[in-house]
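In this view, the complex is presented without one of its protein chains, the others remaining in place.
Chain IDs A and B follow the sequence of writing; residue 1 opens each chain.
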């Protein structure tokens, strides 16, 4: 009971911390590159020793080039009385990301091609960018659009932005070396301005996972936590790290994992990789049936990580997955929609999955011919005849050895079955298989193979 | 609209042509070998430059020997008043194919063992042959059988046939070389006398497919169109062409594809070969659910093409498949049962399948690491954020690049996935995948691999 209470209190603390961080991070104007991104990482650095790297504008990364750094001070559409009908200071989504500067007096007809609106999304400002084509634009609510269209006069249209060709793109990472060189990653992106599920949820979840891992004595596998702007950031990271990622098996992209909706996951491009299977086990063992999204080559940075040249299998565990909720890519993806408790639900699954992948060892039994005699090692009941006897109501001692789990581990411990396979085949909780393996290891019955 | 009308008119012309040809070909007395077979090919030659070959009687083909050439002038069973009760001139099915000559006066009891009748098939004359055992016989309707049985007198029984040991078996082919040496075939048989679905339908369909291919500038793959008598003809063709068929992947046997019933297909012996998958795609993309017939080693010439020594995977797309319709192998398989419109329905599927197999290239992306930047090639919208946003009602321009299809092609273009695989996995129409590949090829983003 004491333990349960403690766990509950840790969880409550975690939710509270997440809520605080959400409120700090939400208002910042993030983009592909720029000061908002650096401020965001500074806040994370308060609790996580991020290693931060800057890639200069103009750097070629595979088929792409890192663009100039964008800076925006102010932007608005005002009527001739000087009243701001659309105001960047009210919501940074009002300006199309990477908008070029403009300072002009325009009629509605001239303005119209530069306006983005979602007619059915009451109160919602859409999120738009123009990273690779120099252009400018505003994003407005249907009401604002109506107001603008009804004014029979010109508007003062101003975007006070600039581009710095000597700027740089900011990325961050945490690398935690494990006992084995086998390596996994969790990647997230932080290039979206004031939207909470997409993707403050993924950013914070990744940061919390990384902090867990650092607190851990030493993981079995090596783990890489990657914080990048989407697409070009992932590409830049891959370009600069492809040599050191030769032992990388695959990873997770943390995105849109804090909504009120159901848990789900987007499978890897392989669909049956042991990353997918670890996710299936994590959900199975918690008794949750997630929505399973088939792999498609749109989505997030799995598009880069899984591209032909890398083919890292990458999955995303989500709670209100991008594309699937109406508030997606609008100002309604806000702190009413997302909270720490919801992120914590996803975090628990991510933790399980990371735990399964990290402890997924390959046991080899010292006794290959026949069963090991567990009895003389105190791991088997000394009275025979009662195993699986339907009517036997043998009171199970709390610390009774888990015979089912041990039998499965011993039977499959020929060096070709990892713990994930054993947990799947036995239909036993992964933790039971892991505990049985540890017990057998301690008793000298199984050894742990090098992968 | 103009285009639709034109297509409709081409189709109507095709149906009309098919109907004319059906009427010309139906009455001819075809058999394993003989003049009727040559007349049949002569009619096809009017619109298709068939290459015709004769294999002499006595030629050994694998486990078989080409028999003597059969000739028949007349045959009948007459009563003593000279009235022909059964008359070859009325229907060539009345005589068992390859019947030996006879000229005798026989009682009904003597005649009976030589009579073939289907008691339940009113007005139907069964189709029977005796190619490899010198014998003679007649095939009659139940009414004729009854008449004969009720006459308490002898009959004049005459078959005016002969066998030519210096004869030959006629086969024909069209070979269309492609850019690649990879080769497919469409094979059909024309040894059946006056029956329409089995197999004037397959004969004409094959001829039309071959004509299409010749009109085509140059196909990607090489194509072989084979016109043979069933079984021994296919064996003879294989015996004489096995050396030049070393790059043959597999093929289709065109048979019984002009009935009024539903479309179906008999799978290859492998069941999941890319020929089966091309057929599945063709039907899927047209929204048709065909009857799927499991492979069994009876049937048509797939028995020879797929035999152990060749193992060419061969499928048949059918409309009223042999064995499955009551009129099968009777005189009721006639021009009331089959028409040009019905054959055209099958022809459309065959064309799609041939098109898919022919254009089933292996794309390789020039950009293997990360996504290609389609935007700077004008193949991606310059405004980001709106992809897959549920509420976004972006008016799609008619000529908008097909991002979904391009993404799939780029993602899978690692040199190990052909267009069939991409169309299957993406669940997009094969034509969208093909068009996207062509567009990406033109933009220099993908190259087409050698198979």
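We take it that a residue touches a chain if its C-beta (ideal position, glycine included) is under 8 Å from a C-beta of that chain, and two chains touch if they have at least 3 such contacts.
From a predicted model like this one, the values you see are computed outputs, not experimental measurements.
Undergrad: Which residue, B:101, B:126 or B:260, contacts the hidden chain when the whole complex is considered?
TA: With B:101, B:126 or B:260 as choices, the missing chain is touched by B:126.
Undergrad: Sort through A:97, A:219, A:340 or A:372 and give me the one touching the missing partner chain.
TA: A:372
Undergrad: Of A:186, A:205, A:279 or A:413, which one is in contact with the hidden chain?
TA: Only one listed residue reaches the unshown chain, and that is A:413.
Undergrad: On chain B, where is the contact patch with the chain that was removed from view?
TA: Residues 61-64, 96-97, 116, 118-121, 124, 126-133, 135, 137, 231, 234-235, 238-239, 242, 269, 296-298, 303-304, 306-311, 322-326, 328-330 of chain B touch the chain absent from view.
Undergrad: Could you please point out the chain A residues that touch the chain left off the display?
TA: These residues of chain A touch the chain that is not shown: 365, 367-373, 375-376, 382-393, 403-404, 407-408, 410-414, 426.
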